[in-house]
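One chain of protein is taken out of this complex; the other chains stay put.
Naming follows writing order (A, B, C, D, E, F and G), and every chain is counted from residue 1.
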Amino acid sequence: MGPALMSSPEPAPPVGIVMGSDSDWPTMRAAAVALDEFGVRWEARVLSAHRTPRAMLDWAGAAAGRGVRVVVAGAGGAAHLPGMVASATVLPVIGVPVPLAHLDGMDSLLSIVQMPAGVPVATVSIGGARNAGLLAVRILAASDPALARAMERFQSGLAETVATKDAALAARAREDAAGG
Amino acid sequence: MGPALMSSPEPAPPVGIVMGSDSDWPTMRAAAVALDEFGVRWEARVLSAHRTPRAMLDWAGAAAGRGVRVVVAGAGGAAHLPGMVASATVLPVIGVPVPLAHLDGMDSLLSIVQMPAGVPVATVSIGGARNAGLLAVRILAASDPALARAMERFQSGLAETVATKDAALAARAREDAAGG
Amino acid sequence: MGPALMSSPEPAPPVGIVMGSDSDWPTMRAAAVALDEFGVRWEARVLSAHRTPRAMLDWAGAAAGRGVRVVVAGAGGAAHLPGMVASATVLPVIGVPVPLAHLDGMDSLLSIVQMPAGVPVATVSIGGARNAGLLAVRILAASDPALARAMERFQSGLAETVATKDAALAARAREDAAGG
Amino acid sequence: MGPALMSSPEPAPPVGIVMGSDSDWPTMRAAAVALDEFGVRWEARVLSAHRTPRAMLDWAGAAAGRGVRVVVAGAGGAAHLPGMVASATVLPVIGVPVPLAHLDGMDSLLSIVQMPAGVPVATVSIGGARNAGLLAVRILAASDPALARAMERFQSGLAETVATKDAALAARAREDAAGG
Amino acid sequence: MGPALMSSPEPAPPVGIVMGSDSDWPTMRAAAVALDEFGVRWEARVLSAHRTPRAMLDWAGAAAGRGVRVVVAGAGGAAHLPGMVASATVLPVIGVPVPLAHLDGMDSLLSIVQMPAGVPVATVSIGGARNAGLLAVRILAASDPALARAMERFQSGLAETVATKDAALAARAREDAAGG
Amino acid sequence: MGPALMSSPEPAPPVGIVMGSDSDWPTMRAAAVALDEFGVRWEARVLSAHRTPRAMLDWAGAAAGRGVRVVVAGAGGAAHLPGMVASATVLPVIGVPVPLAHLDGMDSLLSIVQMPAGVPVATVSIGGARNAGLLAVRILAASDPALARAMERFQSGLAETVATKDAALAARAREDAAGG
Amino acid sequence: MGPALMSSPEPAPPVGIVMGSDSDWPTMRAAAVALDEFGVRWEARVLSAHRTPRAMLDWAGAAAGRGVRVVVAGAGGAAHLPGMVASATVLPVIGVPVPLAHLDGMDSLLSIVQMPAGVPVATVSIGGARNAGLLAVRILAASDPALARAMERFQSGLAETVATKDAALAARAREDAAGG
Partner (left out) sequence: MGPALMSSPEPAPPVGIVMGSDSDWPTMRAAAVALDEFGVRWEARVLSAHRTPRAMLDWAGAAAGRGVRVVVAGAGGAAHLPGMVASATVLPVIGVPVPLAHLDGMDSLLSIVQMPAGVPVATVSIGGARNAGLLAVRILAASDPALARAMERFQSGLAETVATKDAALAARAREDAAGG
């Protein structure tokens, strides 16, 4: 499941993952991992709303034409990247609030989710890059029956994991009770 | 642009708008208005995570099969509807935090956006039902070039509105300055 | 004081402890320990509102019939488990806000406590699983005089502990003053 | 369904509703209304943690012996009444955070819910006195099959109300769409 | 003290006041009033980070060259305008958090003040447009001795107003005491 | 119980009430009323930390020498007056967080209560000027047995008021139940 | 400067330091240290509002008669101790919000400072026990000229420390600049 990266001359992968700094990659990588699990190709870019505003708008403006169909954008603090990308494209943009050293991501969340009427950003939880990847899959699956079936299998797998944990807890709780 | 409502025997409209109470309709109606502006059909349902949990899961579980492609779900307070609908469908679910009498929608926002890994909800701003409708259009437009062009025209229209307001402000500011 | 776990064919224990993931057990275990101190039997289950919604509703719907009389439910983030269990049972449901990596449990608290009229959840403090267990004992004790007397002894014990700490502080404070 | 009030020589009603000031009654009254709907008798008292601390402790200490089985306590701001009542009784105490002029009830909520280990308060939503009444019914119903059945009927009624609102929304949404 | 507005062919006034919508003008007008009090010319523009991102960057990029020396930018919610303008100019940018219908301006404040290292925004209080105007005067006065003297006189005037209010309070407090 | 105001040549009254603007008087007046109830004389001053910093420090520095024994200081927003007065006197300073148009007094509270080690401010609730007056009485009463007895009577009066309200609630609750 | 502790038959020391648990002593100890610096005697007690409510009220009710003149009370979470002590004494009560594992002391602060009209608590900063001790000294100094002079010397000492740090910073900043 090799991702097509940004130097590819062929059509762009369907998901673009953008972030303001490579320091966001350890958080944002989980979106890429989720996409890989579904065999959905992606490209990852460092684009800064504040340091390279025009390059950021250029990338956003060209994305749909290049074949990108969903954008995942992560940013922290006064997090402007998701909203600015959304202003320059018709594609659905998923925003990931990246928590910084202070305020535990609350500033990131409010800066991303409280967009004015006209330009929506689909916001996920603080640090929730994995869910951003899964949301991108759901969006693509809305017009791709095979991907929709894969998501069904994934959700069944979540349920099975819960059943396994349920059984494991039974054993563990028995032991805790015996020993406690 | 008549909406197909819930008694329709024919295929479901592509967008389902659900809410926990009809008291949410004055907020959620803005999603329907936005969809109407793009000629996207919708159905509106009152489904309560807490009062009709099984009916809610049944609707969510059947939605994709009926032809729904995006769900918009609004709820307030300990707002569980968007996340519970998302748990029972593979469709992308857009959550609208409805502000209630206390806490100004902060409880609604956190209850919707902070979903655990595995089950994302695409959250918009507090009371941001219009943006929920526009986000649904963007999602549908990702596989519908005509709708994508309509969104481009809409965004151009937003820009023109700003230009008009800019001119109007010039006049208004001159007057304020002369009179102030 | 062995807990009756979930595979028991005999009547269910009076308290069911449910959580969305086994990662919540280190927090939720304190409820089981408190129940053990009063000789109240319990069962522990991993049931996820978001990953196994129907299994969760099934368990909740059957709990009263099986002999469960109080439910303790712990969850974090957009914490829907306590409220969803409450929607499917007539039993009193005690919610424990489990703190996650961000926001220090404030999202968990608001997602649990701010339930809409009609479906209450008895919420305790963030991470307050021990108090959830003690609240379950108080609820059972409301119709069990022996258990009520045990709670009286427990509360007397709390008072004695304070008296012991009071004496210990006197010595410690004297030393700190002499040495400081 | 006449409530037995505080001068009654006969056994106390099973639910005591206490509040720090009669200015809390417009909020707390909803608990009494809910109890009346289930035919559960109640008494209502103004008892102040801060203005009549000993009278408050006396009432709390005597409540179980008089026949009270559940206490509902409402308070606002630095809301100490629910926790102080809980310190002086073995009964389950339900706390209602009453919102005051500032901070929208957040101070009331935290002052009630964040109780230390040993003395739990079953906290409901800000201003959620109706849910406090319903929670008291659930607690009593845990040892009263007839009351449990009444709660089942009540919950079925909630579901029917949702169905009625669902139908009404369909009509209303059609009109809004036709006229909008 | 007529403001030079945006159609002026001559050099731009030293202060540019920008906002995302003309609905911000009732808040932002106070900045213009403060500048008028010091005889500092200004221009006012509606420029939207989200609806006209390129026009906004164009204005910001050209501002210094046109003669603008300080920018005052007001925005609300996910308030990106001040930070985006700051990204495209070397001028000092003063941000005014405009409070919207929810969250009382806290989202606006955090979205403006929490800028990443490299691109500062000089943030004033929620709704503090008058102070934004006064801060612009202080910045210009740092290289304009006459303006600095005017600011000194202004601050002396503030002190005199306090003295007047102090005397008025004495009378009023006497009356209140006599009548109370 | 006439207050000695600021022009008095005789010894200053024991309590000084200071505020940043006469617009704070409607809030702060409750402190004066409470002092009047105990026959404690006061003076009221408008002194601004930000507009008349030296006059404010001069008043604070001279207060103890003039006979003032307790200061009550009210301020809102970035509320610096109580802390600055405390920095220039050895007297106990009571701070009243005055709520302004935004943030409901939370900014005022934190700006007053979070003083660094070395310079304490005795902070009361948001808008709690009456309690500030009562706290001043308690401080004076710590070395004035007659005033201490008056405070005892006052607290007995509070308890009597609660008893009266308790009786009134009984009647009101009976009526509500009969009519509801 | 040996503190007179609680078993002393002679008159009580002028300051009583009370806390809900000996786990609060590491925080509260700073109040004792500050009092020692001024030669003010104190006693320290563990008294719990929730675990020993009557013993706590008894201590508070007897304090003034025993010779205590100021109470310092620390508590965390749903922090009821300072307010409850204040309800049972005419003495000034200083509240110290002790931060617990979650919410960083915000719950403690609001539970202490937001007292209803009639019963004030003089609240200091989160974890601010040293300032509580200094505030107690200021209150005692209001009727003790020698103690007032000691506080003047203390405040002069603070100023000297700042001057020393100012000089040290000059050297340090030079080095940083040379080496950076």
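List of remarks:
Criterion: a residue touches a chain if its C-beta (ideal position, glycine included) is under 8 Å from a C-beta of that chain, and two chains touch if they have at least 3 such contacts.
The structure displayed is predicted, hence computed values, not measured ones.
Contact with the chain not shown here comes from a single listed residue; of E:Ala62, E:Ala101, E:Leu158 or E:Ala171, that residue is E:Leu158. Which of E:Val18, E:Met84, E:Ala122 or E:Ala173 touches the hidden chain is settled by the complete complex: it is E:Ala122.
Interface with the hidden chain, as seen from chain F, comprises residues 20-21, 49-51, 53-54, 57, 76-80, 83-84, 86-88, 100, 103, 106-107, 110-116, 118-119, 121. For chain A, the list of residues touching the undisplayed chain reads 1-3, 5-7, 21-22, 25, 29, 32-33, 36, 44-48, 51-52, 55, 77-78, 101-104. One chain of the complex is left out; on chain E, the residues touching it are 64, 69-70, 87, 90-94, 109, 113-115, 117-126, 128, 130-132, 134-135, 138-143, 148, 151-152, 155, 158.
Note that only the chains that are shown with their structure count from here on.
Chain pair F-G has a twin interface among E-F, A-B or B-D; that twin, with over half of the contact pairs alike by residue number, is A-B. If you average the Cα atoms of chain A and of chain C, the two centres end up 34 Å apart. Shown for chain E are the residues in touch with two or more other chains, namely 21, 51, 77-78, 103-104, 106.
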